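Complex shown without one protein chain; remaining protein chains in place.
Going by the order they are written in, the chains are A and B; count residues from 1 in each one.
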Amino acid sequence: MAEITPVVMPKWGLAMQEGLLAAWHVAPGERIEKGRELCDIETSKIANVFESPASGLLRRILVEPGTTVPVGKLLAVLAEPEVPDSAIDAYVAEFEARFASEAAAAAASAPQPRFVEAGGRKIRILEMGEGGVPLLFVHGFGGDLENWMFNQAELASARRTIALDLPGHGGSSKDPGDGTVPALAEAVAATMHALAIDRAHLVGHSLGGAIALHLALERPQRVASLTLLAPAGLGPEIAMDYIEGFLAQSRARKLRPVLETLVHDPALVTAEMVENVLRAKRMDGAQAALEAIARACFGGGRQRWQARDRLAGLGPPVQVIWGEQDRIVPVAHALGLPAAIPVHRLAGAGHLVHMEKAAEVNALIERFLARAAAVG
Amino acid sequence: MPKKTYRQAINEALRQEMERDPRVILMGEDVAGGMGSPGEDDAWGGPLGVTKGLMPRFGRERVLDTPISESAFIGAAVGAAATGLRPVAELMFVDFFGVCFDQIFNQAAKFRYMFGGKAVTPVVIRTMYGAGFRAASQHSQCLYPIFTHIPGLKVALPSNAYEAKGLLIQAIRDDDPVIFFEHKAMYDEEADVPDDPYTIPFGEANVTREGEDVTVIAMGRMVNFANQVADKLAKEKIGVTVVDIRTTSPLDTETILETASETGRVVVVDEAHPRCSMASDIAALVAQERFADLKAPVKMVTAPHAPVPFSPALEDLYIPSPAKIEAAVREVLAFKG
Partner (left out) sequence: MQLSRDELLHAYRQMRTIRAFEDRVHEEFSAGNIPGFVHLYAGEEASAVGFCMHLGDRDHIASTHRGHGHCIAKGCDVRAMMAEIFGKKEGLCGGKGGSMHIADLEKGMMGANGIVGGGPPLVCGAALTAKTLGTGGVAIAFVGDGGSNQGTTLESYNLAKIWNLPAIFVIEDNGYAESTASSWAVAGSQVGRAAGFGMPAHEVDGHDFFAVHAVAREVIERARQGGGPSLVHVRFTRYYGHFEGDAMTYRGKDEVPRIAAERDCLKLFRQRVIEAALLEPAELDRIDREVAQLIDRATVEAKAAPMPSEADLLTDVYVSYH
């Protein structure tokens, strides 16, 4: 039988149960390439463009704009013209019959975060996927493991992946040590040790990029490759307005404009996303931990830990991905890096490049890991 | 994120604060229950089970059942707070404040001022309020305006389980006397509540819905009604901002005025009687400060100026309902100066 490719409501983040299909960017009868904008989806936490999971001809749309449907629900089907309508009808009928029973099972088996004891701390992690050299995600200042909601599930299809909450963040212990990049890197290394991971691909965003870079410099044998997304550590500049605003604002209406500087398209920042950040900041010890990290990493209004001049001698392969419209860490830091380091500058993305351009970032990581595996 | 009821959230906040700080004690009528009785210990855990399990965990030394003697034990909580403990006293129903109010408003509230800033009285008085339980006139009132009127007291009204835990932990850690109002009709309502402790600052209103047409300012259980109305009207493309004021004292006048100005059409929803209420207070505030921004008179949705009736048929008419809020929103929208 000719290929019929389903497009289903994605699951973005731990809490997502359903999504609102806001608009279609493609009409039936049009072709779409994998990674191109297919439709807009809004959840209680985030509004984002859903990029097509496959290439093909859009044959049928099953959910009208303005409709809220559960995760896993069939939104559309892709199929080549030779597939008859009757086959699509049958496919849809069968899919929907199966959906009810499978949805419950899927919800039950959805990965849940757990805690590991690492270096005297409780660290919250979320694991997905199996096999191969594991991939470890390290979020940035003020973030948490849910920052990878558009990336982890995708990249977990071929390997074990782990996203963690840094100390002081998310569900992890609120003791950030001295709050410096080396101290946080030590906590990540301890987490790898606790998970019996000898060697991992690291994907680090922003401050998490600096942390991943520190690990690669100090423990090159434990790092298979390094993907740095808008990383800290490559220059002195950092948007202190953002850091200070993030720390200072406790009302949603005041925090929202601060968070909007993270992205190119402010619509990505939903009320619930702001609320989630506020909730994290309210946890006992979180504010003090974040302040300590901000002082240690960005005291005096500049990045305190920089390793630009050490990149040339770095063991593991490195790639750098940056949003052209980054207002937090300037994309200029990506200029003049050693020639061996591929740099990808993505237009239409701000600091949260892995959320705004998830499909492109995911594809870049997949390709990079494949090459690293071929070389390594 | 674990779902917890309003009741569980409050219980968890108390347990975590008692674990954190040995100076935190509980007292009240039947907070454990069964004291001196031949039957079960911890028989009640509060009349609606909110403090259940805390006495077995912390012992009778820290979870003190009291006689039905509010003047004495509320006063004792105040005196203990002024001398080094951090008591959480339960005034079972706020309707009972009449027999112990002196200890709250003349003693606890005024110590710091009268004693020239040298007193610290970190007492929390938890109390049930609100109609909807068929509990009639003396067990259903919303007397928070009376407490809000008193300088020196802080007054919190959590609108859901998440708010309840964060505001109660804040109340216990706060160095001022706090009256913590728990709506008895909300104890079984669930929300996402983190397991670890957290605090929600006082005096910071929460904007729970954002819309461009009307601002609804609400508190306590009324926030949920207002949210329901906002969600319903959103389908008609009517944008309703909902403000949960969280604490009536301190009051976040900044958020109230900003959101009032943004839409120019304001409805205040308050389950208390209308005279000298939060509704009239907020309406006056908006009228005084933002008259020029208003496109319609401020509308109040409150209970009537009558005691809470017993009969379900009457009580349902008495309580401000989503339908009444919706009607008020439509009325201010339709107003043409």
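As a working rule, contacts are C-beta pairs under 8 Å (C-beta built on N, C-alpha and C of every residue); 3 or more make two chains touch, one makes a residue touch a chain.
What you see is a predicted model, and the numbers here were worked out from it, not measured in a lab.
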So which shown chains sit in contact with the chain we cannot see?
B
Residue in contact with the excluded chain [from B:Gly28, B:Gly152 or B:Pro194]
B:Gly152
Can you tell me which of B:Gly34, B:Pro47, B:Gly203 or B:Pro274 touches the chain that was removed from the display?
B:Gly203
Tell me which residue among B:Ala82, B:Val124, B:Ala156 or B:Leu285 touches the hidden chain in the full complex.
B:Ala82
Looking beyond the chains shown, say which of B:Asp174, B:Glu189 or B:Glu258 touches the absent one.
B:Asp174
What subunit B residues would touch the chain not displayed?
23, 25, 61-62, 64, 66-67, 69, 71-85, 87, 102-103, 106-107, 110-120, 151-152, 154, 174-176, 201-204, 250
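The criterion applied here is as follows: only the chains that are shown with their structure count from here on.
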Taking each chain's centre as the mean position of its Cα atoms, how many Å separate subunit A from subunit B?
39
Considering the complex alone, what residue numbers of subunit B touch subunit A?
1, 162, 166, 192, 194, 196-201, 204-207, 210, 255, 258
Going by the contact rule at the top, pick out the subunit A residues touching subunit B in the complex.
14-15, 171, 250-253, 271, 279, 282-284
